[in-house]
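Shown next, in structure tokens, is the structure this report addresses.
In this view, the complex is presented without one of its protein chains, the others remaining in place.
Labels run A, B and C following the written order; every chain starts at residue 1.
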Amino acid sequence: MTHNAIGLTKADYRGAPSTLCAGCGHDSIASQIIAAAFELSLPPHTVIRMSGIGCSSKSAAYFLGRSHGFNSLHGRMPAVTTGAHLANHTLRPLAVSGDGDTASIGLGQFIHLLRRNVPVVYIVENNGVYGLTKGQFSATADEGQELKHAGVNHFPPIDVCAEAILAGCGFVARSFAGDAKQVRELIKAAFHFHGAAVIDIISPCVTFNNHDRSTKSYTYGKTHESPLHDISFVPHYEEIAVDYEPGEVRDVQLHDGPVIRLRKLNRDYDPTDRSAALLLLEQARSTNEFVTGLIYLNEHRPTLAETLGIGNTPIAALSENRLRPSREAFAAVMAELLGER
Amino acid sequence: MTHNAIGLTKADYRGAPSTLCAGCGHDSIASQIIAAAFELSLPPHTVIRMSGIGCSSKSAAYFLGRSHGFNSLHGRMPAVTTGAHLANHTLRPLAVSGDGDTASIGLGQFIHLLRRNVPVVYIVENNGVYGLTKGQFSATADEGQELKHAGVNHFPPIDVCAEAILAGCGFVARSFAGDAKQVRELIKAAFHFHGAAVIDIISPCVTFNNHDRSTKSYTYGKTHESPLHDISFVPHYEEIAVDYEPGEVRDVQLHDGPVIRLRKLNRDYDPTDRSAALLLLEQARSTNEFVTGLIYLNEHRPTLAETLGIGNTPIAALSENRLRPSREAFAAVMAELLGER
Amino acid sequence: MQFPQPIVNEFAITAATVNGSGSQTANMVLMRAIFQMGVPVSGKNLFPSNIQGEPTWYTLRVSQAGYIARPAVTPILVAFNPRTANDDLAQLPTDGICLYPADGLWQPQRSDIIPLAIPVRHILDQVGVNQRLRPYATNMVYVGVLAALLGIEETALLTALQQQFRGRPSAIELNLAVIRAAQAWAAAEPSPAHGKYRVHRMHATRGMMLIDGNTAAAIGALTGGVGVVAWYPITPSSSLIEALESYLPRLRPATDGATCAIVQAEDEIAALGIVIGAGWAGARAMTATSGPGISLMTEFAGLGFFAEIPAVIWDVQRVGPSTGLPTRTAQGDLLSVYYLGHGDTRHVILLPGTMEECFSDAQMAFDLAEQLQTPVFVLSDLDLGMNIWMSHPFPYPEQPLQRGKVLSAEDLTRLKTYARFADVDGDGIGYRTLPGNPHPLAATLSRGTGHNERNVYSEHPDDWQRNMARLWRKHETARRLVPRPVIEINPQATIGLIGFGSTAPAISEARDLLAAAGVQTSSMRIRALPFGAEVTEFIARHQYCVVVEQNHDGQLRQLLQLHCPAHATRLGSVAWCDGLPLTAPFVRDQVLNCLEQMRESSLLVGTGT
Partner (left out) sequence: MQFPQPIVNEFAITAATVNGSGSQTANMVLMRAIFQMGVPVSGKNLFPSNIQGEPTWYTLRVSQAGYIARPAVTPILVAFNPRTANDDLAQLPTDGICLYPADGLWQPQRSDIIPLAIPVRHILDQVGVNQRLRPYATNMVYVGVLAALLGIEETALLTALQQQFRGRPSAIELNLAVIRAAQAWAAAEPSPAHGKYRVHRMHATRGMMLIDGNTAAAIGALTGGVGVVAWYPITPSSSLIEALESYLPRLRPATDGATCAIVQAEDEIAALGIVIGAGWAGARAMTATSGPGISLMTEFAGLGFFAEIPAVIWDVQRVGPSTGLPTRTAQGDLLSVYYLGHGDTRHVILLPGTMEECFSDAQMAFDLAEQLQTPVFVLSDLDLGMNIWMSHPFPYPEQPLQRGKVLSAEDLTRLKTYARFADVDGDGIGYRTLPGNPHPLAATLSRGTGHNERNVYSEHPDDWQRNMARLWRKHETARRLVPRPVIEINPQATIGLIGFGSTAPAISEARDLLAAAGVQTSSMRIRALPFGAEVTEFIARHQYCVVVEQNHDGQLRQLLQLHCPAHATRLGSVAWCDGLPLTAPFVRDQVLNCLEQMRESSLLVGTGT
């Protein structure tokens, strides 16, 4: 199909050409955002692209070019998104953020956004490093992981999914950037979800996540002392692609880096049990695996706009007579202040 | 005993007179900090009092007057404490904070402090409100709770203990300000713990946590439409005291407010299983109970100073010849820069 | 010590009590009652950063001349806090009256004053107040005694109580009973305190109301179309939002869904972030905070400036730097707010000085923010925001909301082309499209990074430079749009006094005192930044100007020196901040000092940097 239900082509959902490194996982995700929005026939102007700062956040420019958007501040996108939702709750925020943006500087805002249940589709493009500032560890880096430029990480990783569940988020999923189908389907499901939806997507940084020793990787085959170790040279990589079935385990060799183990949730996994979901993440943590799929689902919480009793008309579109007191109401308050009643 | 092992009296561990409201839970906690420090025979100058901003944080002035201390910024005490630890890891930080200070503005810093395992005794004086700014909800307030001045809280509470466990904290406990013995024993245990220790203490705000309708309270007996509802009048209350045994459940009537249910952990509870501890908190959450006692224990992580390889002498006490390069090392670097080698 | 003539309607009272005891209610009843009698009043509440048990003072000024600055001397002392009583007593002028509880241990040890011991316990016993409420009811005792001594009318007291305890008859009853009993005791008590100070009915307050600036701002914001409020509690700004929250249902009922969303954020960074997000998406959004919150908002303020997002930020100033004195008043954030944000930033600031201006600026801030597409700051302070002031009732707005340059989908269809930051009108202001605008040309990705006219990321040197030059043009536009200074020219004056905000009453009273001392002055009260042409004109026409302000570094003086370098040496500075509102005699003395210094050294050295 070249036109979707609202008569748009896939090109209508594209953005500016990407300026990310060739092979960057974030570009794979951008493609699936485009595909999902196209397949869902989302009217572009009803989506708002929200992001912070980082390679991942920059990528907001590379999809949905006909959607309004805000590439805001490092770690503070959740607040901006909350404000946009309050002003116009008929728009659906699609947020892209990085692991630094969300789990390092932005952890507090992330959790508080979820507590309020702002109905955002919140994608964490998780590479365990700060890409844009050249490869320092983020707060999701594995404990004991070693990077060429950043040394060894000594601190336990923050599990974005576990934090999301604790914060009351009702849609918590994990995937891998190379798993186009799963990423796309999860994004589509998230758009169907009524509330905040978090998708933590492992998204390899081909340029800086290039360590060859790590607690959970086998050493990268070739040892190659060569000009490659020149920090000013970023070789070209292909995007990684994987395709595996529910219930399966798949080891993925990241570029010039570690192997990660993905375990796709079984079809009969019940995501509605909060304790079980937390336990699942705990177990995966102890076995150094990433479970992928929809980990937790609970659609019972009202969105922030609902909690605050906002009506059909967005506040941004309220007419002057609703944005101002009536003459009578105003006069009544004045009379009371004057002690006349 | 009037003198402890190092020859100090309890008075040597007191601080300035409290300026908190009569009956405030924070004062009960301060008494137990004093008692614990006295009983542990802590040399006052080896402890540093750290706090943020709030009634709870103010209370740092009301104990251990002979210990150095820093009453810092709202929500940012964890960073200051981290710095103090790095400069002098031979000092033991005793931190008091509020639920607003730790779970609202300070959530990110709290979690990142624990990830780094700064060996602080971190007491959260948790009253679910902002006391010092007159009774707005904090991020630990119960969902659906109603306060006279602040209305109804619509957001799920942050569980400080669950967050601490996820963050890798190795000593996580909960208690109630009125349970003098348990509070004191937990503080003493925390001082013995080698690493970050979090004690979340329910500490009633007698002035602002005075709602009489709430999902988990029975209505306060008397209805009394009277000048009491005058916000400028704070009646005098007595501190609440409870004493109950491991395994027991105790309902506590907060002043003019809700009833909370405390469940003291059994003596045979095994706190070393991380998943079990998380599950316990999840269960208590769903039954609207607070489990009290030592919830999680794991002493295997190195402290931050250890991770960074700091030696016996604190950095603040290093002599000039260790704080400066040797002439030889300096010359070697210059030679290299000059291209001489 | 018998006085032939009572002093009528021109005196002041200080009530020294303990906070959390309910004394603030007693003071309000007293103030309202005198106001009810048509006599101008003003009150300054000096309270601790604490909830219960610490010293607090309330100064009530009664002035038929209409002076409302904090009085330098208060001849009546209510010494109801034994902890501070000696210090308080030391402040009392000779012949002053000192009321104190007869049952306490403290007694005034001065022979040149008039002591009056009040049998508080006895009076409360009489009324039968229960034990629990006694600390509270104690305060109503001094209200009753003062009512007797000053001759406050029964009807005025009753009205005051009714206003204070709106719809809570049992509260009115209890308080009234205490007041009456105390009044009766005092009336029967022979004392030279009788008849020394009196309140006589006037008509100077007719048609006026008592209100605090935070409430005025809240009503103004609701009148000005606020749609999203995000905030984080901090004294002395919290009551602004709390007033907004409480007036919202009455002024803007949610008949068809809420008309304003209020969110308590997790901190001030998030609060301004939410406001910026909401402003971007088309709502009128605001926050209110104080110094520490302003500091935390720095990064978002810079984003708002550079991404050109409307936002309104109230800074109800308290004493800083740092956490400082949370419950004391200051004007110390002017410079830091003006330059808030790294890089070349400068913000639009409104400076209200009256209740009426708190109300009108709250509306105008939204108009300016949307017209200029930028954050607009309103600098109030604790004195304006939390103290009670007399005010004229607020006018219902007659102008429609000014929502600035926004293009609809139809506009875009007509225009066929769109560039967010094209300076089509030469005023530095581009046209916005709001999120949700379905036109294919409408969407852009807003950003704090460098961008070209079409809001597309650009590192091109010219794009950057042109954009900054345009932002400066916009600043010049702001200069024309903001409120003009309030100028009073005295044709004989060669001296000008300049100030802003809550110091206005002290400055204006000081001008009378200076005139009495033979120094004629004109005055200019700055209402906004950036300054307009009138500011330079005023300074140019006076030989010397003295800038009076409540901070240490003379911040307004610094900004004025920058604005008028040619007159920089003729701008003197009276900068004083100790947390208390300025008094007129202090201002007079300091201005005289400053003038002397300026005359001595025609060549002034800068102290600003």
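Note that a residue touches a chain if its C-beta (ideal position, glycine included) is under 8 Å from a C-beta of that chain, and two chains touch if they have at least 3 such contacts.
In this text, all values refer to a predicted model and were calculated from it rather than measured experimentally.
Novice: For the chain that's been dropped from view, list the shown partners it touches.
Specialist: A, B, C
Novice: With respect to the chain omitted from the figure, which of B:241, B:259 or B:318 is a touching residue?
Specialist: Among B:241, B:259 or B:318, only B:318 touches the chain that is not shown.
Novice: Among C:344, C:537 or C:596, exactly one should touch the missing chain; which is it?
Specialist: Answer from the full complex: C:344 touches the omitted chain.
Novice: Pick from C:296, C:351, C:442 or C:507: which residue touches the chain that isn't shown?
Specialist: Residue touching the absent chain, from the options given: C:296.
Novice: Mind listing the chain B residues that contact the chain we can't see here?
Specialist: So the residues of chain B touching the unseen chain are 16, 43-46, 48-49, 60-61, 65-73, 76, 78-88, 90-91, 108-109, 112, 116, 304-305, 308-318, 320, 322-325, 327, 329-334, 337-339.
Novice: Counting contacts across the full complex, list the positions on chain A that touch the omitted chain.
Specialist: 19-22, 53, 55, 73-75, 104-105, 107, 130-134, 136-137, 139, 149, 151, 207, 225-230, 232-236
Novice: On chain C, what residues meet the omitted chain?
Specialist: For chain C, the residues touching the absent chain are 48-49, 291-292, 294-296, 298-299, 301-303, 305-307, 319-328, 330, 332-333, 335-346, 447-450, 459, 461-462, 464-465, 468-469, 472, 529-531, 536, 551-553, 555, 558-559, 561-566, 568-569, 571, 576-580, 603-606, 608-609.
The rule is simple: only the chains that are shown with their structure count from here on.
Novice: Between chain B and chain C, what is the gap in Å from one C-alpha centre to the other?
Specialist: 36
Novice: Calculate how many whole Å lie between the centre of chain A and the centre of chain C, each centre taken as the average of the chain's C-alpha atoms.
Specialist: Here the centre of chain C sits 43 Å away from the centre of chain A.
Novice: Chain A to chain B: how many Å between their CA centres?
Specialist: 32
Novice: Can you tell me which residues of chain B touch two or more of the remaining chains?
Specialist: In chain B, residues 104-105, 107, 139 touch at least two other chains, as defined above.
Novice: Can you pull out the residues of chain C that are in contact with at least two other chains?
Specialist: Residues 266-267 of chain C touch two or more partner chains.
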